[in-house]
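With one protein chain withheld, the remaining protein chains of the complex are depicted in position.
We just call them A and B in the order they show up, numbering each chain from 1.
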Amino acid sequence: MKDALLLGGYEFDSRLMIGTGKFSDVAAMTAAARASGARLVTVALSRFHRAASDDLYQPLAAIPGLTLVPNTSGARTADEAVRAAMLGRELSGSPFVKVEIHPNPRHLLPDPIETHEACRRLAKEGFAVLPYIPADPVLAKRLEDAGCAAVMPLGSAIGSGRGLQTAEMLRLLIQDSLVPVIVDAGLRAPSEAAAAMEMGCAGVLVNSAIAVAKNPAAMAAAFAAAVQAGRAARLAGLMDCGESASPTSPLTSFLGGQEA
Amino acid sequence: MSASPSFPAASGPATGPAVRPDWADPGPWLDASAIPERDDDDVGRLVRLLRDDPPAALERMAGEAERLTRCRFGRVIQLYAPLYLSNYCSSGCAYCGYAADRRQNRLRLEPDEIEAELEAMQRMGIDDALLLTGERCPEAGMDYLADAVARAARRFDHVGIESFAMSADEYQRLADAGCASLTIYQETYDPALYQDLHRWGPKRDYLFRLEAPDRALAAGMRAVGIGALLGLGDPIADVVALYRHARHLQRRHWRGGVAVSFPRVRPEPGYWQPRRPVGDALLARVIFAFRLCLPDTPLALSTREQAAFRDGMAGIGINRMSVASRTTVGGYRRAVEGDGGQFAVRDTRDVDAFCRMLRRKGLEPVFKNWAAIFNE
Partner (left out) sequence: MAFTFAESMKLTVNGETLELPGEPSLADVCRTLGANAERAAVLLNDTVIPRTQYDRIRFREGDRIDLVTLVAGG
């Protein structure tokens, strides 16, 4: 597969992941999932309710080529996240788990300490672990060492639509990462997804920006195109920034004007 | 005395040059018609800066290199000094003044002499010592080196070694003895040329040397210094491979420091003649390009270079420099550099004169990087 996204030993021909939350209904969600071309789709876990609304599994299973990635949303500790991941694996039939542990209900920022512990244990259990993390280059390396299949740093807070607020840290994180870096959370516009890909991200995960768009399926397609464009630009090699510095006195006169 | 080679010429891999790993291969970036499938480390930018930009771009690169160096390292130059412990050697590197078949007085510092040399260095204000030996041999092996490291670590806050390639266990042993960093140059990254120049001895093993910095960092050394000896092979190919090597190490060992040095062999009467001499302007361009592409990486320049070049490069890309080097064994107690060093020292100023120059340029010489009290 040409330029496939390699994740935990599996290949995917799309670099856009989508989340299934916040859609008005299942039909809008599945339409967006199809339009996005995403191969990896995140889902959450919940206790079964009698008044259970729509069944999610059936409509998602009807879309060919989808891999379900259960998340651990709702977990506040490593123990809870590990348990959620085990349950998720029974339901999804996939080795992937998106570890998210965000105890603070207001900003939903990830707890790096519990996240690291959960990832360490899940990687040992054979999961393909995808942790949602703050854009912290050191934490990313610690998670890589712990055996994660990728890292998913946030662009800005979940659902905030504030874009790549963490760009500077993302740059450092991507620069030294040995596993794919997938920006998760905070994106609002497809141009931000393209920018993340140009920067060297291996993929992006988008949920709110698609789910709450006026036309979710059309927005999903727009994100898909942006991710492709950004990736293509990255591979094409962006032009260098001009060096703007202009020293007041010549720095290279000691070379006597010679050039190689 | 002329030592006879202790290894037969065919002691290296008998099957031809080593196959180098991708991360040391500049190939895809040197062929203008081939576009590498991916370029995660932006090697393409380095190549453009090295090869495609017009001569007029050099001044602009210098300006940007100075700005980046100042931002990241401040107006300081970190100083270190080498101490040659022994010039016994078991290898036959064609370009080296200490190669086993060279006419050379073979010397080794004994413990009391090591102490005296270290003391002389201390008096000069040095606090960062780089201990050197030749390739592994009975006269200067692991026990000898570990003892020297321990002695130096008692006096200096930073001790590094530049010696033969070792196993992970051996690096661990030196790290435990107080060694903080390993300097090891691949010399040339071209496996065929490498085999050609390293005529016999343990150093013929290209991959064992190439992977030495990985082993050292994995074994707990804080930092490594790598380099290519310019003048041996195609300079662009070698420095592109060097850049890829640096990036490999930085990705693989995120806790470790990686520094890059730019040694070169000059055409020098009485010494081995370089096949591909690198002029000042190209060397300057290489250093600027590395600073632009690796803004956070320490870049070092030794006293192999002459004073005017070192003065010019200080602070514009370069942030580490050796000072008052003696490349003869036991050179610090003798005031003048004699003949028969490993290479010709071209900047022969003493510490005071060198520091005066730095201060005139608005740069602060720094002898100490961190206090060894934090080391376990």
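The rule is simple: contacts are C-beta pairs under 8 Å (C-beta built on N, C-alpha and C of every residue); 3 or more make two chains touch, one makes a residue touch a chain.
Quantities reported herein were computed from a predicted structural model and do not represent experimental measurements.
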Partner chains on view for the chain not depicted: A
Per the touch definition above, residue among A:4, A:62 or A:87 touching the missing chain: A:87
Touch criterion as defined above, residue of A:5, A:68, A:81 or A:197 at the omitted chain: A:68
For chain A, the residues touching the chain missing from this view: 19-23, 26, 29, 42-50, 52, 55-57, 68, 70-71, 73, 83, 86-88, 90-92, 158, 185, 205, 207-208
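Operating definition for what follows: only the chains that are shown with their structure count from here on.
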Whole-Å gap between the CA centroids of chain A and chain B: 40
Chain B-touching residues of chain A, taken from the complex the two chains share: 3, 138, 141, 176-178, 200, 235, 237, 240, 243-247, 250-252, 254-256, 258-260
Touching residues on chain B, where the partner in the complex is chain A: 35, 37-40, 44-45, 48-49, 55, 58-64, 66-67, 250-252, 254, 278-282, 284-285, 292, 308-309, 311-312, 316
